[in-house]
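Complex shown without one protein chain; remaining protein chains in place.
And now, subunit A:
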Amino acid sequence: MLPYDFDYYLPKTVGEGVRLFQQLEREGKNPVYYSGGTEIITLGRLNLVETNAVIDIKAIGECKELTIKDQRLIVGSALSLTAIEEENVFPLLSKAASGVADHTARNKITVGGNICGQIFYREAVLPFLLTDSHAVIAGKSGLRQAPIHQLFNQKLKLQKGEFLVQLHTDRRFLTMPYVCVKRRQQWDTGYPLITVAVIKTENETRIAISGLCPFPFRAFEMEKAIQQGGPLGDRIQEGLRHVPQPVLDDVEGSSGYRMFVLEQMLQDMLRELEGNHP
């Protein structure tokens, strides 16, 4: 049971959602957008989220879209992770999504909520970072679209009152070879020790990581180092020198252990993707 009250709104259009936010903000209601609601409910129960009004975006058509249009895959932010897995139009996204929480929880957790949430793993963002996707954002002055690399730096940088409507991904990425592996401290469900997603494009190998640092990231510097010639082990060692800081050191695993696991994961994953290396 949540220890406080809030009003619940269910807008049908993007415009209505944004207007509601402005109005509720003026009324001092401290509104929040509500997608799957799992984080708002669970953190709300602990008084870690406080609001007097939630704006549920699940009835907005654009937020539930999952289609290919003009050579782009459109993923609505309010789609549940299992809806994305079941459609499986973007296998790398399905794979990354399927590692989050457990199957029943993923019936409720949405892709937008995962990416915009406070809980910092945000594993569903990895495929979008690897594929230079674009985010469609709704705000006071309408819709805007921007490359995810411009908007996502540790977390999605939104202005007050804005919300994520869709993610657009160039269709050619959907069928590229990938490997996505989630290592947990124990069991088969739960938060990651480390999750690594790797995709092989026409001319490079791209890497994105969650669970290593207190934010997910596209490992541009590591990619450059790993792209250089030489034995795979040496290239990985060089890549590891470019890991952003801080590396997590918590009950899931020490920073030293995380680095050890990351090295092994990269060995296995790159070998699988690039073919057998010495």
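The definition used in the following text is that a contact is a pair of C-beta atoms (placed from the backbone, for glycine too) under 8 Å apart; a residue touches a chain by one contact, two chains touch by 3 or more; residues count from 1.
The definition used in the following text is that contacts and distances are computed from a predicted model.
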| item | value |
| --- | --- |
| Chain not displayed: protein name in its UniProt record ("Protein meaA", "Carbon-monoxide dehydrogenase small subunit", "FtsX-like permease family protein" or "Cysteine desulfurase") | "Carbon-monoxide dehydrogenase small subunit" |
| Among A:D7, A:E204 or A:D250, the residue in touch with the chain that has been omitted | A:D7 |
| Touching the absent chain when the full complex is considered, from A:V18, A:C63 or A:A101 | A:A101 |
| Positions on subunit A where the hidden chain makes contact | 1-2, 4-8, 36-38, 41-42, 44-45, 54, 56, 98, 101-105, 107-108, 188-189 |
